[in-house]
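Following this message is one structure expressed as structure tokens.
Here the complex is missing one protein chain, while the rest keep their positions.
Moving on, here comes chain A:
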Amino acid sequence: MKLTVDGKIHEVDVEPDMPLLWVLRDELGITGVKYGCGIAQCGACTVHVDGYAIRSCQQPVGDLEGEVTTINGLGTPDALHAVQAAWIEHQVAQCGYCQSGQIMSAAALLAENPNPSDEDIDDAMSGNLCRCGTYPRIREAVKTAARTVRSA
């Protein structure tokens, strides 16, 4: 089957019930997408499908409709997305393992709502667990990124 990830078309030969997460990580080698729980409870595997944030661990690849964007396609160290730049500015990460998913959830939020209230931020981000407890910095970084998005 064919799928489009980060602007590239890939051909994979896998079972249709294999979660998108594992197709990305093990078949395509896109390891910025993280495995944390496998049951859509932690958000580490968040990617965009046609701009919407989804949990790739719960998305059978056979049912996938739309183009996938991962953290690796959102921006790069040399061409940062506004959310990634804000994450660096605020030094959000500790272990960093959840941050791919946090950034993808934040980017989807800001694409839809570039002026989110505190409550909007909490609503959009509460599906993403951070075991290191970086939530205070995530909040600040989302607000900084929102300002960048609005002024762009």
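Here is the rule we use: contacts are C-beta pairs under 8 Å (C-beta built on N, C-alpha and C of every residue); 3 or more make two chains touch, one makes a residue touch a chain; residues count from 1.
We take it that contacts and distances are computed from a predicted model.
For the chain that does not appear here, its UniProt entry gives the protein name "Molybdopterin-dependent oxidoreductase", which is one of "PTS system mannose-specific IIC component", "Transcriptional regulator", "Molybdopterin-dependent oxidoreductase" or "ABC transporter permease". Per the touch definition above, the residue from A:V5, A:V33 or A:I54 contacting the chain not shown is A:V33.
Residues 15, 18-19, 21-22, 25-27, 29, 31-39, 41-42, 44, 70-72, 74-77, 80, 84, 87-88, 91-100, 103, 121-123, 125-139 are the ones on chain A that touch the missing chain.
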